[in-house]
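Let's look at subunit A:
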Amino acid sequence: MATASDHVPLLSVERLSVFYDQFRAVDVVDLSVAAGEVVSIIGANGAGKSSLLKAIVGQADRIEGKIRFEGRDLTGCATPEIAAMGIALVPEGRRLFPSLSVEENLHLGWEVGRRQEIGLAEVFEFFPVLKERRRQKARELSGGQQQMVAFGRALLANPKLLLCDEISLGLAPLVVDSLYKFIPTIKTRGIGVLIVEQDISRSLAVADRFYCVLEGRVTLAGRPSETSRDEVMKHYFGV
Partner candidate 1 sequence: MAGAVINQIVQGVLLGGLYAMFAVGLSLSVGVMRFVNIAHGDLIVLISFLVLTLTTKLGMPLLVAAVIVLPVTFAGGYLLQRLLLQRVLGESVLSIVLVTFGLSVIVQNGLQGTYGADTRLVPGGAIVTATIHLGGGINIGVLPLAIFICAVVLVFVLDLALYRTRLGARIRAVSDDVASANLVGLRSAHIYAVAMGIVGVTIGISAAFMAVWTNFDPTSGPSRLLVAFEAVVLGGLGSLWGTLAGGIIVAVAQSIGAQFDAGWQLLAGHLVFLAVFLIRPQGLFPK
Partner candidate 2 sequence: MTSLPSKLPLVSAARGVLGLLAAMLFAAPWIFGPAELQILTELLCLLVLAMMWNLLAGYADIVTIGQHGFVGIGCYSFYGFVVLAGVGPYLAILLAGLTTLVFAVPAMVIIFRLRAAYLAVGTWVLAEVMMLGAGKIEAFGAGLGISLPVSVVREFGGNIVERFTTIYWISLALALVAMGATYALMRSAVGIGLTAMRDNEEAAGTIGVNLFRARVICFLWTAPFLGLAGALITLQKLRIAPAASFSITDWTVYIIFIVVIGGVGSFEGPIIGTLVFFAIREYLQDWGVWHFIILGGVSIATVLIEPRGIWGLLRRVIPADLIPVAHTPPR
């Protein structure tokens, strides 16, 4: 599989700042993700991680700096366009379509995506409980099941880059385990994954590289295998 340094990175974020009115949520951040690579962004609540992901899909209020996807500048692109290029976001809080059924939610992901490889049948194989509940309205599912649908929907779009925003939030550990079991599978298909998490151990366990973010700034970047736990903790909390 491709390593980060050899090719044009799948995603390249250069000196990015994200603003909500006057508030600077992300402060001149550089990061990159290569195809087939899992990159973790860890940081406490409010550190600016979600804003970063929102900026990548074009849902931030105001940004400075550049975001490049496969070399192409994303500035000014509308969210549906960015999705069509091959970036899928599993948003914070699931954000399914509550009145649509599980199957309709999933199928939308497939329809608008690049329609190759991963299909509905495969998603149901991964998440058998969804197959049982395929006709139920999304709002009737438990949090964990909804997260599975959100995941499945993003996967069905067959993205080149998958963004995951706090997928473990509010879910039981067993459920989170089963979700995280996917990440390596996704990786083997050449999809780049950018995971935003508060749970340090889980995300570092799957990541090839990580960035630690505190108050909108990257305080530490490296590989989990090469960095001690203490050092990570230090930069997470900023002590």
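What we mean here is this: contacts are C-beta pairs under 8 Å (C-beta built on N, C-alpha and C of every residue); 3 or more make two chains touch, one makes a residue touch a chain; residues count from 1.
Selection rule, in plain terms: all candidates are chains of the complex that A comes from, given by their letters.
Please read these numbers as outputs of a predicted model, since none were measured by experiment.
Trainee: Only one of these touches subunit A in the complex, so go through 1 or 2 and give me its number.
Mentor: Here subunit A touches candidate 1.
Trainee: List the residues on subunit A that touch candidate 1 in their complex, please.
Mentor: Going through subunit A, the ones touching candidate 1 are 57, 59, 78-80, 83-84, 88-89, 91, 95-100, 104-105, 107-109, 111-113, 153, 157.
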